Structure formats: structure tokens, C-alpha cells
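Starting off with a structure, shown below.
Shown here: the complex without one of its protein chains, the others still in place.
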Amino acid sequence: MPDDEREREHRRLRVCFLIAAGALLCVLVLVVIRAEQAPWRVLQKEFLGMGLPGTDEEMELGIRQYYTCASEVDRCSTCHLGIERRDLGDDNIPIPFRAHGPGLGGHLPNRIGCSSCHGGSGRALDPGVAHGLADARAKDPLMGQPHIQASCARCHVPGAREGQERLEQGAWLYLGLGCLLCHPLTDGGRGGLDFGPDLKMIGRKGLGYLKTSLIEPNENFPGSTMPSFRLALDKELEATENLLIYLESLVLDRYPACGTREKSQGMVGKPCATCHAGQEGRASGRLKHRCTYILRGAAELRCTNCHSSGIPPTGRGQGYCPLVKQHREGCSACHDGAARAPM
Amino acid sequence: MRPGAHAEGDTLTHRMRRNFLFHLHPVQVPTRTLRPTTTLGLGVITLTLFLVLAASGVLLMVYYVPTPREAYSSTQDLQYAVTFGAFVRALHRWAGHAMVLTAFLHLLRVFFTGAYFRRELNWTLGLGLFLLTLGLAFTGYLLPWDQLSFWAVSVSANLLDYIPWIGGSLKRVLLGGHGVSQAALIRFYMLHVAFLPGLMLGLVLLHLWRIRKDGGLAREPGKGPVDLPTLPAWPHLLLREAILIIVVLTLLCLVATFVSAPLGGPPDIHNPSNPEKTPWYFLWVQEMVSYSAPVGGFIFPGFVLVSLFLLPFLEREPEGVGRWFGMPGKRVAVVVSMVLALCFFVLFEWMFMKQGVVSWLSARPPLFRDLLNPASGMLLVAVFHFAATGVLVRSTRTACLVAVMVLVVAVVGFTVVAWCRGPMWIFFWPWEEWALAG
Partner (left out) sequence: MVGVCALSAVAGSVRLAVPAFEEGLPRRFPLGLLSDFKMNTLTWLQDRDLFVMRDHDGMGAFSCRCTHLGCMVRRTAEGFVCPCHGAEYGPLGEVISGPARRPLPWYRVWFERDGRLWVDVGKPLDEAGPTPVVLPQGNRA
């Protein structure tokens, strides 16, 4: 190649190099710009721009974290800047800057964080992930009422405090419909094995799965011995939701370190409730044995609780006992020949 | 004028730059080295990606904690809270995937241009580098400790069981136990940040040294540098390489800033995801193992590895070295074999998915399934092509080209099929919705 062509080639190459280097520089600048446009930075600037009284710029900027009693990190207040500020409770303050609604009570965010009640992902600063919307299987968003009541079970026994009414209704339904016979709560009141799988594990499959199991168990698991509760729950939307809230609470981790004042598990965890739930969980003087396949308030066994599509001829007049998977009457409904039922 | 002497003068930095770069490159290079189509620049691209991975990896190490309790949360911190954390993480992830791809393409390029000719050591070094790349990608995959990576690595580690005699022990040493646990995470971390990168660095240096020692890019023997037109390496080769490196960096940064590295939910060690899939570069193995464990896990990959290793020892035709697919006549053979391989592949897959064939095979002892499945089928097709071409054309080079083309079609085909599979490992076309099974 003659010398002047080489020079031209050299010049061409240098120009290309400068253009390429320039493009790289532009892209790096773009990276910095995009980092500046992170949603939480934008929101913080907006908040400061509102110039609300009592806003301290040094306090507000940057990533804000709570270290909760459950040893988790919560960064929700990075965007939800007004959560603990009572003066920002007005309706004209835009969400997310508004203060928490009424009912926080002793649930201080800097002690229990936000995600322990609301679910979602406390460490994330991306709105979709933080609010649990991006990956519904991992941490279902419990963003508000009534499903947030399931989180109360992390620290409290269902029904022990105010504000958990629907969770409590769900717990009584669990007893009243006889779920305890196959899904006991021997594992700290949360799960355990018997004829049915541990609901602490199964519940992780999501609310849709649980609802299908209640209404049509064979759809989830062909050949299942679980009876359908369609007749008990079909038209009762509120009751179904209450039960689902309780089932959801079984899946959630418990936070014993956060400490509450309730001492006992109540009737919910005890095997006695298997038979005594019909009397609202309280033992009366003379124990009246009763099969638990009853609705609250009703006195006799309803065959239709299990037989949603008509009663087969062999089933008439006898109680079904899942202990031996047969229809039995009298004492042997609960007492197998050799063993004795727990008293 | 000495090569590389700068017009502005002979300052210290210029001398340092010159010395280092010019030990890596010869003073004069043939003009064909400069043409993009000769090598497609794949080696330079792969090396750039490795350097990006090393740099971004070191940055990630500032925050990442390799224990099961903290791995996921430290990865979340990197993704959401650390300044530029999401960018560096994405850079690292996409560079890793890209490096596996470009290393593979580089291997194919060297093979199809016959550049392994009389370069047995360098070819072996290159194979070693490719295996190290796969190892690094695999060990890195576990580190985020999310649902996807936990189960992907569990399944991939179980593939080792199918290597006879040593497979079980190998798996136990790799995992430090019987399943993916804290011991596995620490071992994978050690491999990923210390042992494998160290080996890789060493092999890269040897690989570059061998290229110089073997005389630069491969060309037909008998045509030495005296006969070919040449240009000085500075600026013609070096500036071209610099431009390529910068273009790769630019594209990588662009992708990393707009496409985040995925991060799934926290791992549920009792609830595997459905379907459980290995990372994409092992999907072909998983697909073959779903047909037959010994063939898919050991025989097919073993055959590929051994034949690649033995290639420069057995195939020694000097014609057409350095040219794509050698002499023009051989290109026809390669295209024909590719088309034939594709037809056979589709035929085998279609037959194996038919219910009649499935029931016929399940009624018989497992040996039938081992012998009659798409993986064994493609292996036989490759061997048959090799023999037929060798006899017809009387050229080992063409025979090897054709056989490897069949194997490449098989590997890519299995990867694509496995990619499409959904829950219960049922095949779904890409436009079909996956029927979610519980």
C-alpha cells in the first residue's frame, strides 16, 4: 500500500475511533441520567418541591430504612415520606406522601416496618417489586383491607385484638366447617399433617389454588378425598373471603421477637376444637360429642356439606369419619377400635 | 520511523503503550487479518467481555454476601439501593451470557476456517477456555440465590449423576453435600471469583502467546508473510481492535441500562418452579437427558468433547486453511449437510412426540429408549455423514466440516425445543399459552 493511502487510512481510523469513543461517552452519560431518574429520587424531589412546613431537606433526602424487630430492612419510607407525620393526613396531600390512615396504634413503622403488615418487598425501591405486584407468587401484595388482616396473625392470636374481625370470622369458619379434622394446627397453630397436607406449605400456591380446593378439590388434585365445600360457601362471598384471609395467615412467618401480650393460642390450636367447635369452642359441663361437619349454629350433621351433588344411597343416616374413611355412627365415628380420641 | 512512534514525541506513556501492545502484536500483519470477515473479530469481542466481567464482578463483590441468608437480600440491595447497582449487575449478567455465545461462535469460526491446522496446543487451550467460560457462567448463576437460579442449579447439578463412576462423587464435591445449600453457595462463590478466573487469566495469556508463536492468523502453509501483502500493526490493526472494543462496550452499556438483569422471588426450597430449567447454555443437555439419561448426559456431550479435542490430531489437510469452509466445493457439501441435518432433526423430534411412539417405547425395556431417540439419532446422522462424505469426496476436512455442522444443528435444535417446553416438559409452540399446571 503506498504511503499516502496509508496516511488516509490512518486518518479514517482515527476519525472512526473518535466517533466510537464519543458514542461510548454519550452512553455513559445516559447511564448517569437514568440513575438520576430512579422513581424514588423523582418522588423525593417532588416532595421537597411542595415546600410543606416542617420539611427538613437534610432529613428527607436519600434512602431511608427501618430495621424492624423481625430483622428485616424496610425502605418504604423513601417514597412514602409522610407516613409518620400526622400533619400530612389531609386528603389534598397526594399519595404517596400522605400520612398513614387511622388505626396504626402501637404499630410504629420504625419498629415493625411496613411490609410485615402490607406484604410486598421491603428492600426494593422499584415500585412494581416493592408493592409485590411484579412477582405475585413470591410475596402477594396485602395492600389493604380486608386481606391485610391476615398479617395480624404474625404476632397476634386471631381475634385477640380489635381490627381483626374478618380474620377471626375466618378462624371460626375453619373450626366450624371441620377443616381441623384433616388439616390440624399442631405446628404452633399454623399447620401440621394429618389426612390432608400441611396448609402452611400448600397455602403458598396462592389464593386461587386455595379457593379451587374449597369449591372443587378434584380440579387441583384428581382423586382427592377432600370434600367440596361448595354448598357451604357458594353464595357466601364474605364468608369465603374470611376463610381465605385465615388460610393466608397460616402461610405467613411468625415474628416471636416482636412480642405481644397474648399468652395462649386460644381454642384455635387445640385438638379439642375438633369436636367442640360446634359449641363455639367452649367446653360445656358434660362433653357432648358432635361431628364437626356442621355450620355454625346448626345442630345436626348435614350430609350435603360433603355430597354437593346428591346423597349416594350407601351414605344415608351415618356420619362420615375421615379417621377411618368410612361412614360410622355412634362412638366409633371418632373412636377407632384400639386407639382413643384425645380428650 | 519506528513503528508506533508518535508524531508528538517519544514520551514515557507512549513508550509503555508501545511495548505492551507490541508484544501482543507483530510489527507487520497481512492485510487479510484486517478484513472483518476473516475472523469476525470474535476473539477480541470475547476478551473484551471477559474484562468487562472482571471489572463489574469486582464492583459487585463490594456488596454481595455469599451466605444463604444474605445472598438474596444483598442482591436485592445491589439491584435497588446501590447507586448504579442495577446497571453494573445488568452489565455483568448480559456480558456473561454474551461471552458464552461469542466464545462458542469463536470456536465455530476457528473450526470452519480450519485454523486448528498444526495448532494442537492452542486449539486445546481454546477448548479449555470455552469450558472455563461455561463453568464461570454456571457458578455465577447460583449466586443471586433466587427461585429460578436455585432450582436451575439443582437440576443442572443432578445432570452430573449420569457420568459413570465419577459422576456421583463429582457432584458431591461440587455441592459440598447432597443438595444445594450453604456449602454449595460458598464453593460456587470461591470458584466463580477466585479459582476459575485465575485459571482463565492464565489460559488467556497462554492463548495469546501461542497465537504469536504460531505466526498470527492461520493461513495455508507455503504462503509465508514474505508472499502476502502486509501493513504495520500500528495503526491499522490496533486502531481497528480499539474501535471494536469501544463498540462492544457501547452496545453492552446501552443494553445494560435499558434491560435489567432479572431477579425472581426468594427461593422456596420445598416448592420447585415448574418447569425447572437449566440456564440456556445447558438446555440442550437437559433436553437430551429427558429422552435418555446415559445418552444425553454422557455419551453425546462426551462424544462432542472428545471429537473436538482430537480434531487437530486427526484432520491434517493443508488445503484451504484460513478460508471459510475451505475450497469452494466443500461449501456446497456443508450447506447440503445442514439442510439434511435439519430435516432429520425435525423428523426425529416429530416422531418422538407422537403418542403411539411414546407408548410403544414405554412398554419396552429402557434400552430401546436409549437407542431410539432424537439425540442418538442425530449422533448416528453425524457419524453417517462423516463416513459417507469421507468416502465420496476423499477429504477428511470436508468430512469433519459436515459432521460438525450436523452436531451444531442438533445442539441448536435441542436448545430451541427445550426453550419452548412448558410445565410437565410438554412442548408448546412459542405462540401458545402455557397451560399452568398447579
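Which chain is which? They are A and B, in the order written, and residues in each are numbered from 1.
Everything that follows uses one rule, which is that a contact is a pair of C-beta atoms (placed from the backbone, for glycine too) under 8 Å apart; a residue touches a chain by one contact, two chains touch by 3 or more.
Keep in mind the model is a prediction, meaning the values are calculated, not measured.
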Quiz prompt | Selected residue (touches chain absent from view) among B:G168, B:G202, B:G215 or B:P366 | solution = B:P366
Quiz prompt | Per the touch definition above, residue among B:T75, B:T102, B:N158 or B:T415 touching the missing chain | solution = B:N158
Exercise. Would you indicate which residue among B:R69, B:R172, B:R316 or B:K354 is in contact with the undisplayed chain?
Key: B:R172
Quiz item: With respect to the chain omitted from the figure, which of B:G128, B:G167, B:P197 or B:P272 is a touching residue?
Solution: B:P272
Self-check item: Residue of B:V65, B:L108, B:L134 or B:A183 in touch with the missing chain, whole complex considered
Solution: B:A183
Practice problem: For subunit B, enumerate the residues touching the unshown chain of the complex. | Solution: 154-155, 158-159, 169, 172-173, 176-179, 181-183, 187, 270, 272, 274-276, 286, 289-293, 358, 361-362, 366, 369, 423-426, 437-438
Quiz item: Residues on subunit A that touch the omitted chain in the whole complex?
Solution: 193-195, 197-198, 201, 221-223, 323-325, 339
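Going forward, only the chains that are shown with their structure count from here on.
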Quiz item: Between subunit A and subunit B, what is the gap in Å from one C-alpha centre to the other?
Solution: 42
Quiz item: So in the complex, which bits of subunit A are touching subunit B?
Solution: 1, 6, 9-10, 13-14, 16-17, 20-21, 23-24, 27-28, 30-31, 34-35, 63, 73, 75, 121, 123-126, 129, 135, 137-139, 201, 204-205, 209, 220-221
Quiz item: Where on subunit B does subunit A make contact in their complex?
Solution: 31, 73, 76-77, 79-81, 83-84, 87, 147, 229, 231, 235-236, 239-240, 242-243, 246-247, 249-250, 253-254, 256-257, 264-266, 268, 270-271, 438
